[in-house]
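Not every chain is included here, but those present sit where they belong.
When the chains are written out, they are named A and B in that same order, and each has its own residue count from 1.
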Amino acid sequence: MTEQEQRPIKKVGIFKCGNIGTSPLLELLLDELADRQDIKVRTVTTGSKMGLEDVEEALPKIFEFNPDLFIVISPNTALPGPAKAREAISNSKRPGVVISDSPGKRAKADIEKQGLGYIIITGDPMIGARKEFLDAVEMALFNSNVSKVLAVSGVYRIVHQEIDKVIYALEAGQTPILPRLVVDLPFIRDNSELNNPYARAKAMAAYALAEKLAEVNVQACFMEKESEKYVYLVACAHEIAQTAAKLAEEAREIEKYNDTLVRKPHAKSGKTKTKSRLMQPPTFPEEVG
Amino acid sequence: MTEQEQRPIKKVGIFKCGNIGTSPLLELLLDELADRQDIKVRTVTTGSKMGLEDVEEALPKIFEFNPDLFIVISPNTALPGPAKAREAISNSKRPGVVISDSPGKRAKADIEKQGLGYIIITGDPMIGARKEFLDAVEMALFNSNVSKVLAVSGVYRIVHQEIDKVIYALEAGQTPILPRLVVDLPFIRDNSELNNPYARAKAMAAYALAEKLAEVNVQACFMEKESEKYVYLVACAHEIAQTAAKLAEEAREIEKYNDTLVRKPHAKSGKTKTKSRLMQPPTFPEEVG
């Protein structure tokens, strides 16, 4: 890996097939100010489809970018399409991290065997994919709501910090320790950046709602056969999503009301600075001590 | 174009550099149920960065997918990176559509000269990209809020319908008429699917807010030099985004309260069905008449 160590800029290759709530903004989470000088990000996606054929056609492109680190994100990583992507990344011998939703838990052993890392997000819920209900606008609103929950409850922070850690290790010429995390309600509780305990409880509640709505959508999409029954269920699930987003927003508002909202922007170096009072500048953690 | 006519499935190649509110979900808007059988979508992105170098490295991959239709989406399409992408697509002689935000208006004449279509979205606002304020979580929340505004005010519908029209023309073996639209407040008003007039007025208000916050962020990011001044401005702009999202949500709720919410899911054929009462099935428009 000598060659890589000498390369000053690490390249992150993201492969997305199908969509979960963490997918659309994933590459932006790594470089939200677009001025990070230690990484380049390249993404290839197959859109909402995640069939084996789609993956097989699109996957080679991400390898052609020759990334230092692979990320593959998809619903249920145990399905053939995402599984194919994992296999190819594993074979590349480059470090790779799998990000998936609750059904992806089934593939944990597999992923470990493949030498990859994983972040399984139990509160990244399945959408209400029923043609009587879901159109482009409803889909977008669901993603908007879920995204708010994932942002406030800390999932997006966890995701970028875990990827950042791998990048920092690569930059230091070390073999990265890949994440192996199931991000469930207790994990959310223990890793929240919200200072007010009720804000934390509200963010947890939002996350718990996301878990619940996933259950309702699974019921609606895979088990109920009559539209009179499943349409109510998907509508119910998307109402929960909307409510969860409001609750998440309220949690964050509490921190704003107290001017204790933690922000961790990426510096140009790629490291994150931290701040909590709005009118104070962000600093590197070591600067504080 | 004989060969293309014979290809049963059209391929849409999307190139994203940098990010606007319409970017993250763009490919999903075209195939929200992941079962459309007339198209394949492939996307290549350079993440939040949109420098010329990034574009030059990543752009070839999207051509390698050999798409029937190109879409390039970015902030201010007049900047060198996006301009490069437009040029390459123009040179390919394949149909191409440019999607950009308000500053992109400057490139309209250029785009027309290049033979490309465009959708300029005046209410897709610049983010508050100041390091004292923006971190990954704040960025995600801004996108969540903007996305809600764009979804409810009709922008996402306009976008996928315009792309769909091009696809349908290609499928019919016709030379597509490419869109040339500036999606501003009057356009939103005249193309709204909201039935209740107050719902429409609220959605318009949400869109107008997005336009206003864009102005504030431009002031904050490019003109104010002191952090004591610009931090308040970006914070103000993101508050407007949050408020706009609530207003958009309320507009949609009105339609739900009246059970008149229009949904237009894509059928497997790629055509859209329509419905407005939740418990009735979607139908093709012609079926109604």
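Keep in mind that, in the parts below, contacts are C-beta pairs under 8 Å (C-beta built on N, C-alpha and C of every residue); 3 or more make two chains touch, one makes a residue touch a chain.
Remember, it's a predicted structure, so these values are computed and weren't measured experimentally.
K.L.:
Start from the 2 shown copies and tell me what the total comes to for the whole assembly.
P.N.:
Total copy number for the complex in this file: 6.
Everything below uses one rule, namely that only the chains that are shown with their structure count from here on.
K.L.:
Could you please state the distance in Å, as a whole number, between where the Cα atoms of subunit A are centred and where those of subunit B are centred?
P.N.:
22
K.L.:
Looking at the complex, which residues from subunit A come into contact with subunit B?
P.N.:
Touch residues, subunit A against subunit B: 18-19, 24-25, 27-34, 40-50, 54, 57-58, 61, 64-65, 129, 131-141, 143-145, 147-148, 150-152, 156-157, 160, 227-228, 231, 235, 242, 245, 249, 252, 263-267, 272-273, 275, 278-279, 281-282.
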